[in-house]
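With one protein chain held back, the other chains of the complex are shown just where they sit.
Note that the chains are named A, B and C in the order they appear, and that numbering of residues resets to 1 at the start of each chain.
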Amino acid sequence: MSESDTRTAEEPDTAVPSRRPGRERGRDDGKFGRYGGQYVPEALMPAIEELTDAYERYVLNNEDGFMDEFRERLADFGGRPIPLQRADRLSERYDREIYLKREDLLHGGAHKLNNALGQVLLAKYMGKERIIAETGAGQHGTATAMAAAHLDMPCEIYMGERDINRQRPNVFRMKLNGSEVNPVTAGRGTLKEAISETMRDWATTVETTHYVIGSVVGPHPFPVMVRDFQAVISEEAREQSIEKTGGLPTDVVACAGGGSNTMGSFAAFVDDEDVALHAVEAGGSTLEVDEEAGVAPNSASLYTGAEGVLHGARTKLLQDSDGQIMESHSISSGLDYAGVGPELAYLVDEGRVNPVAVDDDAALEGFHRLSRTEGIIPALETAHAFGFLEEHHEELGERVVVNVSGRGDKDLDAAIEETDKRDIDEAPDMSMFTGGI
Amino acid sequence: MSESDTRTAEEPDTAVPSRRPGRERGRDDGKFGRYGGQYVPEALMPAIEELTDAYERYVLNNEDGFMDEFRERLADFGGRPIPLQRADRLSERYDREIYLKREDLLHGGAHKLNNALGQVLLAKYMGKERIIAETGAGQHGTATAMAAAHLDMPCEIYMGERDINRQRPNVFRMKLNGSEVNPVTAGRGTLKEAISETMRDWATTVETTHYVIGSVVGPHPFPVMVRDFQAVISEEAREQSIEKTGGLPTDVVACAGGGSNTMGSFAAFVDDEDVALHAVEAGGSTLEVDEEAGVAPNSASLYTGAEGVLHGARTKLLQDSDGQIMESHSISSGLDYAGVGPELAYLVDEGRVNPVAVDDDAALEGFHRLSRTEGIIPALETAHAFGFLEEHHEELGERVVVNVSGRGDKDLDAAIEETDKRDIDEAPDMSMFTGGI
Amino acid sequence: MTGEHAKPDADAGAETGNSAAIAAAFADGPAYVPYLAVGDPDYEASKAYVEALDRGGADVIELGLPFSEPIAEGPTIQGALVRALDAGMTPDRFFEFAEGLDVDAPLVCMTYYNLIYQYDEETGPRPFVERAAAAGIEGLVVPDLPAEEADPLREACDEFGLDLVFIVAPTTVGERLDRIMSRVSGYVYVQARLGTTGARDDVSDQTTESLDRLADYDVPKAVGFGISSGEHAERIVAGGADGIIVGSALVDIVADGVENDLSTEAVAERLESLSRELKEGAERGHAARAEAPDAS
Partner (left out) sequence: MTGEHAKPDADAGAETGNSAAIAAAFADGPAYVPYLAVGDPDYEASKAYVEALDRGGADVIELGLPFSEPIAEGPTIQGALVRALDAGMTPDRFFEFAEGLDVDAPLVCMTYYNLIYQYDEETGPRPFVERAAAAGIEGLVVPDLPAEEADPLREACDEFGLDLVFIVAPTTVGERLDRIMSRVSGYVYVQARLGTTGARDDVSDQTTESLDRLADYDVPKAVGFGISSGEHAERIVAGGADGIIVGSALVDIVADGVENDLSTEAVAERLESLSRELKEGAERGHAARAEAPDAS
């Protein structure tokens, strides 16, 4: 065994990977400081435990080559790697280097597929026969429907009845991909109710069915698992930044609804302490809340929310003083959620992530600005990140990466309606579109 | 000079690239056998000559690093390379390897950006200050508007008034990107008239303006130039095929309107004589024509058209016996053009390209089939290629590449309207969508 | 923790919790445990309905404190909670309601953890439990609180003498079952089948298996989820249950009253009568079990 001595002598230089505790956080116990956990009905616990086991085996340990297949399918079906593009005109405008991580180019038009494909594939490895998912605006639903069609898995999507009526093109897309869309009439017929309803379905069908949750929310292992699937965003961006610019960015900016694109954009940078991380929430029309009506006209749960338990996890929430969950509001339906991923809540408390709120007006201006100056029509969710850039660029470093979490084709009607109500410099003449497309 | 002798001795092995005459065809004189040429008003000739010169310098000889910048921007802004994906379920269905070239993932949702970005960049290198373009369904218009915003070029798009009313989302997208959209009221208010109108604008503004034509049509150098920009499709696909499968495909399938995605898909394979090339045209409702009304209820100009001169080139056309251009028809507005690129006309006459027509019904079935089985909603244009696959797969070899020229988000309304009229097995329950989205 | 919680192989019949009243409810014969959402469809009617349950023979009454995201409930109870919320129910009103009730049966509050956690400025479950105790509540059921996260609430319950009831599903086995059973007190809520609440009328094999699995744990076993008739109750108790929990079947009566605009009295009467039927069914089942030679 004299040879092994020689090898050992060389090891310290090459074989010890730099420890990245940020990437490991929550993987073992689903806890992020005070946040996280598994606040679910007992009937779901076996499913959650089975999933935790599968997550460890397939995702963390690449059993049966799961992660290899996942990455290959993300590349071939999803279109990864996705470019990190220098935004020439914004760089000039803000007098710093602005780089765009172009998740809008992912199949389906948003980062959502990274997660949906990972989970549907995992369900296949687990021997499940059926997929269910909730959706609000329809982005996660369409991503899941695509992934399910691709992997030949029967799929049912729960969607609030009100959302169905507001998002008919996405409903049609899910159906085209062969998914059933189940209207949720309970409660107010929006995302919150759809999540609850999907959990109910799961509670009766755990043995055959996997629930593909749409963001870094819900009980463990969802927050870590969805983060790990979405982390490809920042893994690529980090490498691309080094390759293109010779170094890391000074700032990373991403919008935050549930927080999956946010955590995906931050994950690989969390341990790079010099990289500032900005999570941009929907400030809606105002940050004030109407306690009486139980309505927050925003969805800034990181910025204004308080600790609580929702949909299986302890995290920051929009709630009234009794603990009832508030109806949230945003110009972008994908940010319109009263909770946020527990890891983000933790990173904000730790001071590692800077939570900011951008209101509807600034987001809409950001939408028009990016469309007009860079030839990229962003999702209204994404547009919040550009609202932040406009308002706070002077506080940022010299090299800023903004995650373009999705494209805006789904938002044309909303953009018309909202632009009509305002006077926006960078908007085109809207006269022929008044009243919708 | 003894050194040069040594070098010469080694040259034959390494320095002589395999001659690829197919790739060079038409570059010098714009002629493809009987087809091609420059049938334009004298006032446009100087512009055409200037462009020919710029094409030779920048595109063919990479002067000032034009092609390097073009490729870099296609990568960073456009998202290239685009994957060549194995379609698992179609491969099973047809009992041969089916690969999809995923141009639907290109920024903007179709192959159109390859050309638009190339031409707008070229205009910049030429010192032009303004861009004009025609559009029918709006795909080329939106691609051009995106490229123009990206490169900070003022841009005006001519579009038939009837098309404007049919394609309002695309009109809005162009305006969001800062382009003017000029309605063309002349004639019947569709693509043909828009092309004529754009040529008229160009005739008055040649000195400052570049006309970004949308396909491999028009006078030389457009057909070769657009082909050369789009050839990136087959250059990538050829390499990817070798890398993934160890060899070339047996067949390449692409839909053909003007033929830019077709030529882009074929260019790198033209000299590979064992690779069969299939150009799928829109068979519309029938291949019969109504001479009396001057209407062809299809746009199968390769398959049924006759030689003639249209929009600056000699090619195959849909025309009546007098030589008047017919109104063409297709379920997909992007294939709805009475002409086709002159190089395709030549390659069909030579027997190198197999022209086929797929009717509206089969295309719509292809649309639903790909959506449902592969999780990819194709453009209705693209869907024709999948109609061909269903009808003719038994005649194909063991490894087929199909170009997915674009995504179908733009076609949801049309798909609903047309599906409603028919009884299609693979379509979802349409009841909630009757009457549009 | 000060309470003595269920332990396998402990003496049968030993006290398993903090509430003597709940222990007593299960001590002599099978317990009938009805559930209603408090404030459904309004405060006054709800009061009449809960009191009707008591008259109908309730041994323990579960009072649902409505939460905006009741992820464990089926559509029936969900509907009730929405009605109650819309009519203005809040935790404070809930406690007033409990204080104002004229009933004999001990009261158990069923709600979701966020309401417990958020009750006071000082976050954490203690203030809620303190207030519940003051209002005469003797136990809690928190369907979204797994045993793993329950220690702070368990401690508060022990401090103020409340029982903490856990739900055990057909799929709860092995270590998880032990973990839950080491924390439960008062009674264990045996979920009759997978799924959420809602009235059905068959008896599931899953119930029998669950009861078998729980046989060695010294805590009353109340079976719930889907019980809707006296006959149904009878079979379940005959199968070994120490009590039956009935929710949706009762809520259906309230919902029907709302839909058909029935008088509070008429609805209360139907609730009382169904309660009587269920209670009698349970007693028949108990009697049958006593007669059967292989009954434990």
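One rule holds in what follows: a contact is a pair of C-beta atoms (placed from the backbone, for glycine too) under 8 Å apart; a residue touches a chain by one contact, two chains touch by 3 or more.
Bear in mind that the values here come from a model prediction, so they are computed numbers and not experimental data.
K.L.:
Can you list the shown chains that the omitted chain is in contact with?
P.N.:
Every shown chain touched by the left-out chain: B.
K.L.:
From the listed residues B:65, B:323, B:397 or B:436, report the one that touches the chain absent from this view.
P.N.:
B:323
K.L.:
Specify the residue from the set B:312, B:387, B:406 or B:428 that touches the hidden chain.
P.N.:
Considering all chains, including the one not shown, the answer is B:312.
K.L.:
Tell me which residue among B:41, B:65, B:397 or B:436 touches the hidden chain in the full complex.
P.N.:
Per the contact definition at the top, the residue touching the missing chain is B:41.
K.L.:
Could you tell me which of B:200, B:244 or B:393 touches the chain that is not displayed?
P.N.:
B:200
K.L.:
By the contact criterion defined above, which parts of chain B meet the unshown chain? Give residue numbers in ascending order.
P.N.:
37-43, 45-46, 49, 186-187, 192, 195-196, 199-200, 203-206, 294, 306-312, 314, 317, 319, 321-325
Everything that follows uses one rule, which is that only the chains that are shown with their structure count from here on.
K.L.:
Compute the distance, rounded to whole Å, between the mean C-alpha positions of chain A and chain C.
P.N.:
Centre separation, chain A to chain C: 38 Å.
K.L.:
Roughly how far is chain A from chain B, going centre to centre by Cα mean, in whole Å?
P.N.:
Chain centroid spacing, chain A to chain B, equals 35 Å.
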